[in-house]
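A single protein chain has been omitted; all remaining protein chains appear in their positions.
Going in written order, the chains are labelled A, B and C, and every chain counts its residues from 1.
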Amino acid sequence: MKLYEYEAKQLFSLYNIPVPEFGLARTPEDAKNIAQKLGGKAVLKAQVLVAGRGKAGGIKFAESPQEAYELAKKLLGMEIKGEKVNSLLVSRAVDIERELYLSIVVDRSVGAASILSSSEGGIDIEELAAKSPEKIVKVYVDPLVGLKAHHVRRIVESMGLFDEQKKVLQDITLNLYKLFVELDCELAEINPLAVDKEGKLVPVDAKVIIDDNALFRRKEFAERASAELSEFEAEAKKHGFSYVELDGDIGIIGNGAGLTMATMDVVKLYGGRPANFLDIGGGARADIVEKAASLLLKHPNVKVLFVNVLGGITRCDEVAKGLVNALATYGKGKRLVVRLMGTNEEEGKRILSSAGISAFDSMEDAAKKAVELAKVM
Amino acid sequence: MKLYEYEAKQLFSLYNIPVPEFGLARTPEDAKNIAQKLGGKAVLKAQVLVAGRGKAGGIKFAESPQEAYELAKKLLGMEIKGEKVNSLLVSRAVDIERELYLSIVVDRSVGAASILSSSEGGIDIEELAAKSPEKIVKVYVDPLVGLKAHHVRRIVESMGLFDEQKKVLQDITLNLYKLFVELDCELAEINPLAVDKEGKLVPVDAKVIIDDNALFRRKEFAERASAELSEFEAEAKKHGFSYVELDGDIGIIGNGAGLTMATMDVVKLYGGRPANFLDIGGGARADIVEKAASLLLKHPNVKVLFVNVLGGITRCDEVAKGLVNALATYGKGKRLVVRLMGTNEEEGKRILSSAGISAFDSMEDAAKKAVELAKVM
Amino acid sequence: MAVLVNKNTYVVVQGITGREGSFHTKAMLDYGTKVLAGVTPGKGGQNVHGVPVYDSVYDAVSKHPELNTSIIFVPSAFASDAIYEAVDAGIEVVVLITEHIPIHDSMKFIRYARLRGVCIVGPNCPGVISPGESKVGIMPGHVFSKGKVGIASRSGTLTYEVAHAITKAGLGQSTAVGIGGDPITGMNMIDMLEMFREDDETKAVVLIGEIGGDMEERAAEYIKRCSYEKPVVAFVAGRTAPPGKRMGHAGAIISMGAGDAESKIRAFEACGVKVASTPAEVVKLLKGALRIG
Partner (left out) sequence: MAVLVNKNTYVVVQGITGREGSFHTKAMLDYGTKVLAGVTPGKGGQNVHGVPVYDSVYDAVSKHPELNTSIIFVPSAFASDAIYEAVDAGIEVVVLITEHIPIHDSMKFIRYARLRGVCIVGPNCPGVISPGESKVGIMPGHVFSKGKVGIASRSGTLTYEVAHAITKAGLGQSTAVGIGGDPITGMNMIDMLEMFREDDETKAVVLIGEIGGDMEERAAEYIKRCSYEKPVVAFVAGRTAPPGKRMGHAGAIISMGAGDAESKIRAFEACGVKVASTPAEVVKLLKGALRIG
């Protein structure tokens, strides 16, 4: 789960990583008041989760509280890459002399946290990694041992800092690691970590991603995550489906994430456009299948529903029953293509055929059919 | 460093292991007052570091504050195995139904903490281990992973307890382990861990030994440790010598713990009695050697001083110089036997012989000489 | 011989009294897997489908010293403890079915198990099957058949899909391993390639990858580096997955510009691994590689 910048900065403060003074504005008045408190000048930053808000005009500098008000009026409600701006972080502007980079990430390749640092911050780290990998210092931390002084030294020594700044960076690194571990982060990033005109180290931006699987340990975030789902996403979540919305017209239901993805891929391969990804998981009963199918049949974009089930723990007869029921209620104007194989396949196909639905044996053939149907509807 | 029972119990309280209410009495009046507060009845326990105080009469039960006063008068100032009783732990007496055993110890054999538990507490655990090892449950904790739920379950399930008691024992185990790790313990023991008539689990006795090498992290204990040293021990410590007092008449100085111990052993083998163990360590200069030799020469029990140095980093000439100086000041009525070998051996022997001291090449020959001298003095 | 599990695999089921644990114990027994013991703390003394239940893996191993493999069905909050328990009790192969385990937990126990020389399959996986010898997992046994193809897959049902096709084609599987859909798994594709390399029964390997991470790229790099001797065929799911969204599996996400299907497919192709565009095509490529049909 991605946190907003202001949430990340609140966590930074909690972990003694000093961030520039800020407030959160949900109205232009808020922005004006916060700017006033900060002494007039302020930077306004749109709080969105998508990347690249700077280039999209989501960051503005105000010279006065009044200008903060005017800018906030423009920023609030605007859309950045499809995401609506509901709040602004209004912060003391920093006089940046240099920009550094510091992040901690779960490194899938090595199965450990890795700390990335660079004396060239502010830019996209992937870009830097591709262009000048030698400018990035990467330190792996053994998960059983944790962060040791020698790790921190390697990071601190690589930045070209004075002794006093080194001490500060050391503390920032230790605290960021503590935050990273204690809050089950996938990523904790400071980019840029600015050195201001007075030589102080100031985290200007902050990015934190928390492991979804650990949200049970952080209830406050879990609630926020639920609140932000679309109607369809919320309902899918309620039933325990994995659900991702796409922009096509063929609804996809599969059992198992890999199979469902492969189903999407095959649909696309034959020229169709998936409307979503919905994985009912293993062992779904008729009522669950009915709910999944109903959800997609109700979706305005879905013309054809393509169900691909390979029965293992999941029983084909249960799937068939659920589909028939869903179709009876929500099937008007929609088409259903089913591929069934595995446990109780015969019985499943019988149930479908009594409802006038024929089932395919091969997912490729079924996909072709679904694409064909979607094109003519 | 061994802690007193009352210190251990204070730490237990700090780590949420509930101990019976108690106070520390340094006078009979204290004992009376504490007993009063506890409701009249109380148990008085001599605070000494030696084992076996119960059998030595160091634990008494008082039925009234007045009796507490009388008993305290007898207990305070008594000696238990050579150790003077300076204070008493005055505690609520526990109605014991059953006695359990729980301890955590640094296990040298496996290089890890091991948790020992038994449903038969109250007795000497070594005795139990020898007699009925099957009655002890031993769980090793990997130092990199720490205590896990499955370890705790094995301990808790082996005690024959009710569900509610199990929950309490689980918490005690978790807290004791936390204390053990956070305070750098070599041992943290509850023996007995009583089950009282109401079914409550009550730690009746508490024993904690803290790693001497970790005392720099626990200044409060380090100071107490220093305060308790004898005059000779304190001076030895000041100079960084390893020093142990024994009851013989031949003072022993060596460089290196193993060599010094072996020197004692050889003295004993030839019929002599070592007065002490003093290891000057590696690379000692003349002034340090002089201080070590002076310390022993000043000791009333020492008749003969036997110095055994194998020069490696330690230079024989420096040793010789130090010895000659010490002898000049404190040598009256004492005899010196020296064995010198290794770095700058020739020069060392020359210095000694100009002062009329001859040095041996073999530690066995030197030891024989020292024993012989001690016998005739 | 097969890899990871075989005729000499003796299984303890951790979480045997739960719904899943009990159901799959039955299914494994029916398949012929030697399930000797189950563990559920506090339920020692019961039995599940004739399998005795113990309070701890330690107890189970004391009674059944031949136990060498564990399969774990306990809920995610307790799974990590179950792993340590299995490793400390001397179990050599641990199959971790449980999903939704926090990644900071799995980083630790995976590291620990690796250092201790214990193979962890999973988390979030369907398990391992060596057809005709042992099934330690939740896969439908009947889609597999004894044969010559080793499968290592990040996905469950997709494995069944491909295995079924391989079975129908008469090639069969030496061992099929669902390595798990989490970002970090105990066994990875390189581990499996190494094991299949040493296994005489395995004549070809199928890798089933998906978006997220760079396990496929590293496998490709390994194949190239060691001039892997056996033919390898791959399938990668998620060509149409949008960036930044988790596709069901915790590990299936294109993030920070990395982990998309195209990069994986390119990496495989660059080292001579044939990549199928549909699951069905895997068999065609396998036959080509093995010069059959």
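Basically, contacts are C-beta pairs under 8 Å (C-beta built on N, C-alpha and C of every residue); 3 or more make two chains touch, one makes a residue touch a chain.
Values in this document were obtained by computation on a predicted structure and should not be read as measured data.
*Asks:* For the unseen chain, which displayed partners does it touch in the full complex?
*Replies:* A, B, C
*Asks:* Return the single residue from B:I96, B:A112, B:I136 or B:A355 that touches the missing chain.
*Replies:* For the chain that is not drawn, the touching residue is B:A112.
*Asks:* In the whole complex, not just what's shown, which of A:K148, A:K167 or A:K375 touches the removed chain?
*Replies:* Reading the full complex, the residue touching the unseen chain is A:K148.
*Asks:* For the chain not shown, which residue from B:Q47, B:T173, B:T260 or B:N325 touches it across the whole complex?
*Replies:* That would be B:T260, which touches the missing chain.
*Asks:* Tell me which of B:P143, B:G160, B:G199 or B:G271 is the one touching the absent chain.
*Replies:* Checking each option in B:P143, B:G160, B:G199 or B:G271, the one touching the absent chain turns out to be B:P143.
*Asks:* Quickly run down the residues of chain B that touch the omitted chain.
*Replies:* Against the missing chain, chain B presents residues 106, 108-109, 111-113, 126, 142-144, 181, 184, 186, 211-214, 216-217, 242, 244, 246, 254-262, 264-269, 274, 277, 279, 282, 310-313, 341-343, 362-364.
*Asks:* Provide the residue numbers of chain C that touch the chain removed from this figure.
*Replies:* Residues in contact with the chain left out: 115-116.
*Asks:* Pick out the residues on chain A that sit against the missing chain.
*Replies:* 140, 142, 144-145, 148-150, 153-154, 157
Definition applied: only the chains that are shown with their structure count from here on.
*Asks:* With centres defined by CA atoms only, which chain is the most remote from chain B?
*Replies:* Centroid comparison gives A as the farthest chain from chain B.
*Asks:* Quick one: report the Å distance separating chain A from chain C, using the average Cα coordinate of each chain.
*Replies:* One centre to the other, that is 27 Å.
*Asks:* With centres defined as the mean C-alpha position, give me the chain A-chain B separation in Å.
*Replies:* 58
*Asks:* Nearest whole angstrom, what separates the Cα centre of chain B from the Cα centre of chain C?
*Replies:* Computed from C-alpha means, the inter-chain centre distance equals 54 Å.
*Asks:* Which chain B residues sit where two or more other chains touch them?
*Replies:* Chain B, residues with two or more chain partners: 144-145.
*Asks:* If I count partner chains per residue in chain C, which residues reach a count of at least 2?
*Replies:* In chain C, the residues touching two or more other chains are 108, 112.
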